[in-house]
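First up is the structure itself, then whatever we jot down about it.
All protein chains of the complex are present and in place, except for one that has been dropped.
Up next is chain A:
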């Protein structure tokens, strides 16, 4: 993935720091609780939610099983509709293709529709290195870009910011990127939105090239779909002369009819809306309407490797609704930046180590960034069993060496637990020496006893009570 997050500390350290930031915790708590309550109400309105969820899962599983076939079909449909398909094996190749396409138009500025795929490959930075400026047009992405910040949520990248902070960013930074913020800007939502609208309008009307991702691609017709709430996507997808869409290969669905399922699952799960405000669909090029040039860059970047993993591949069903982030108690306290990846929260904890591998300390720490409470699985509209994948990836980390002390402890415990007589002896010893037990521990256990006391060891284990009382 991108360099943006290189040099990040592993999750536990980054999260410990975030936990100490009271403002961040308050912002996150407020935002995630509001959206999770609204989502629960929106989902409860549908009596067939469970069936929709099962259908979404089944369609994605079927497509992933026959991904090769559907991708070839997609390429044929896109080409027949007047578009050009490019295949990118990794981030570098994708960036090279996109930069080449932009250069060929002779432009040095592009407008962007919010897209996780382009963040994943670090496209904006790669374009900047080629002298091309990419303007984010989604409100939250704009805040992140102006603030020289990193996104911290899939859907609400600036979720960690409150209104006062956003006002400050607009007032100080808009001028450097284009139209300055109005004089005397306050932090009311209406004024902030108006400032963003004026700033962005200038970009929409000038841009000749747009870059987008897509939520879905329909194999049978070559149609791409973007759902969004602000209308900025609609502007980017219709006004410019050239459109370049960078999309992960797992976003394909077989037929137009499949959209029926996902266009119900996605908005309710992500923004708690019955229908998302803007649904843009485009198929190749049409004379006299919309962009006259259309390129689709199909991105692998670790996806086929994930597909090869029988347990892990279910992460590729993800439709990026972000519901799992909003219910995750760990995300709520650690914030998105702690995950060191463009995909934060529970889905990030299983997707990132599959796309990037588990070699780096950050990636090896991600499968452990969960208490396995299961709230993410319960809420996921395509039923990704995130706890199952987390444990599966922990196994991968443990196999590649894990922590030597941990391995030793597991092995020793395993031996004792498979020999009940030894277990009884250990329990009795603990009972007899209970007066000597410390309340606080040295070494790795210290983190526990910094905030919690250890329990008192009982005088006798249950198995001894049983032997005496129920002979």
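The criterion applied here is as follows: contacts are C-beta pairs under 8 Å (C-beta built on N, C-alpha and C of every residue); 3 or more make two chains touch, one makes a residue touch a chain; residues count from 1.
As a convention for this text, contacts and distances are computed from a predicted model.
Only one of "(Fe-S)-binding protein", "Amidohydrolase-related domain-containing protein", "Sugar ABC transporter permease" or "Cbb3-type cytochrome c oxidase subunit I" fits the UniProt record of the hidden chain, and that name is "(Fe-S)-binding protein".
Among A:99, A:198 or A:391, only A:391 touches the chain left out of the display. Here one chain is not drawn; of A:16, A:104 or A:205, the residue touching it is A:16. Looking at A:50, A:275 or A:413, the residue that reaches the missing chain in the full complex is A:413. Among A:180, A:231 or A:461, the one in contact with the hidden chain is A:461. On the side of chain A, touch with the chain left out of the figure occurs at residues 11-12, 15-16, 19-20, 25, 329-330, 333-334, 367-375, 377-378, 388, 391, 393-399, 402, 406-407, 410-411, 413-414, 417-418, 420, 423, 427, 430, 444-445, 447-455, 457-463, 465-467, 470.
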